[in-house]
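First the structure, then my questions, so here it is.
Here is subunit A:
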Amino acid sequence: MSFIKKFIEQETVSRRNFLLASAYGVSGAAALRMFGPSPVQAMTFADPTIAWSYRNRTNPYWNEIVSGGEAFVESLGKSKEALTHLINEGSSEKSLADVKALLAKTNGELALAIDTNDAPNARPVVEACAEAGAFVSTLWNKTDDLHPWDFGDNYVSHMSWSDEKPAEQTARILLEAIGGKGGVVHLGGIASNNPAIERLQGLKNALADYPDVELLDAQPADWDTQKANQIMSSFLTRYGDEITGVHCANDTIGYGVLEALRAEGMSVPIVTYDGNPQAVELVAKGEILATVFTNPHWGGGITASLAYHAATGAFKPSEEPNEHREFYGPTIMVTPEDALEFKANYLDNVPTYDWKDYWGPSNGPITYK
Partner candidate 1 sequence: MYELRQVDKHFPGVHALKAVDFKVNRHEIVGLVGENGAGKSTLMKVIYGAYQPDGGDVTIDGTVVRFQNPRQAMNHGIGMVFQEQSLILNLTVMENIFLGYEQQFVKFGIIDWKAMAQAAKAQLAKVKLDIDPATTTSDLSFAQRQLVELAKVLTLEERIDGDLVILLDEPTSVLAKEEVELLFGLVRDLTKRASFIFVSHRMDEVLELSDRIYVMKDGAVVDVVAHDAADIDAIQHKMVGREVDKEYYREQKQKPYDAAQALVSFDQVSCGRRYNDISFDLHPGEVLCLVGTEGSGREAILRTIFGLETPTAGTVKIKGEQVTSFAAQSGVARGVGYIPRERKIEGIVAGMNVYENMTLSQMPNYSSGGVLKVGEEKAMARTWIERLGIKTPDVYKDCGGLSGGNQQKVVLAKWRSGGADIMLLDHPTRGLDIGAKEDVYEMIREMSAAGVGIILVADTLEEAIGLSHTILVIKDGAFQKRFDGTPGAKPTLYDLVHHMI
Partner candidate 2 sequence: MSFERIKPHLPWITLLVLVLLVGIANPSFFDPAGLLSLVSDVVPLFIMALGMTFAIYIGGIDLSVQQMANLVTVIATVYLANFGIGVAVIAIAAGFIIGAFSGFVTTRLFVPSFVSTLAMGFVALSAAKYLSGQRALYMDAELRDASFGWMFGRTAGVPHELAIAVVLLAIAWFLQTRTTFGRALKAVGSGELAAVASGLNVDRVKILAFAISGVFAAIAGLIFSVKLSGGDANLANGFLLLAIVAVLVGGTPLTGGVGGVINTAIGTLIVMVIRSAMVYLEIDATQQQMVFGIVLIAAIALTIDRSKLRGVVK
């Protein structure tokens, strides 16, 4: 079937070029300034509602994010319950509707930290917040044409992670471990998610230096353990012993892959991403070669903190340089050698962060390709 696949892939590439031409070409740079930097100072609030909007509670990653948000709220001397949770269940529609409802309820006195579930959803969320006078900080998903500085103070910041580099690093660890030859498969996240795209790209970058390693296949496993499990077992049928390494887009996918291998009594080197506690333990045991810790606890806390402090007027976003408005979050590579130490420092004892040190641990301004 690979001939069909090749044909379709060629088609996709040529059409993707067309897409780029159509969507980016005309005036990608000249972003619309709908609400422009307002001449009057944005109104600030003494005690805004603090809210976190995220996908779901079933993923450990989001639980870490939430714990950070709660830690921040507690640092203000409030109880955990003071943090309002909006859960979108993977629906952009619900994400937007919930934000609007909260804006109406709080009358705009809101400091919102949000992952908008899907990149296109960021714009209406930000626009709604700006219109209502609320302050919003986004995490992960936004489209490339949307920038905080186009919205004065109200769109406080955007934090993301450049996953390409770390994913490339884990890939190199994997490729070294298999001796620079053989075949690898990649199990990705939801195909259209930015991190999923970047993490696969990281692998491809690394592969360029290893001509003897073939990328056998890459399929999206939608961040889902069970789906990853089934795809991996199908991969085992198709490629069998040709698979000498597995590159996973995140930890939860990794668990599914490990179980698929365990079912066969096989052991193949794998690398994952996210640095969840369970994955870190597996790294320490050597079952996973490496994962990348993105410190979601800090990310969750600092995103809420940025929105909150902008809302209270503690700092004025529009006076900050662009690299303080769009920046990459921190990444820490976790490998078997340092896994236990890492676990002790970051997971078993969550460090107490200074939530006013907004940009300390960050990783430089976001760049666009």
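Candidate entries met the following condition: all candidates are chains of the complex that A comes from, given by their letters.
Some observations on this one:
We adopt the following convention: a contact is a pair of C-beta atoms (placed from the backbone, for glycine too) under 8 Å apart; a residue touches a chain by one contact, two chains touch by 3 or more; residues count from 1.
Nothing here was measured: the structure is a model prediction, and the numbers come from that model.
Every candidate listed (1 or 2) is part of this complex; the one in touch with subunit A, counting any copy, is 2. Subunit A meets candidate 2 in the complex at residues 8, 12, 15-16, 19, 22-28, 30-32, 57, 81, 84-94, 96-98, 100-105, 107, 118-121, 123-124, 141, 143-145, 190-194, 197, 220.
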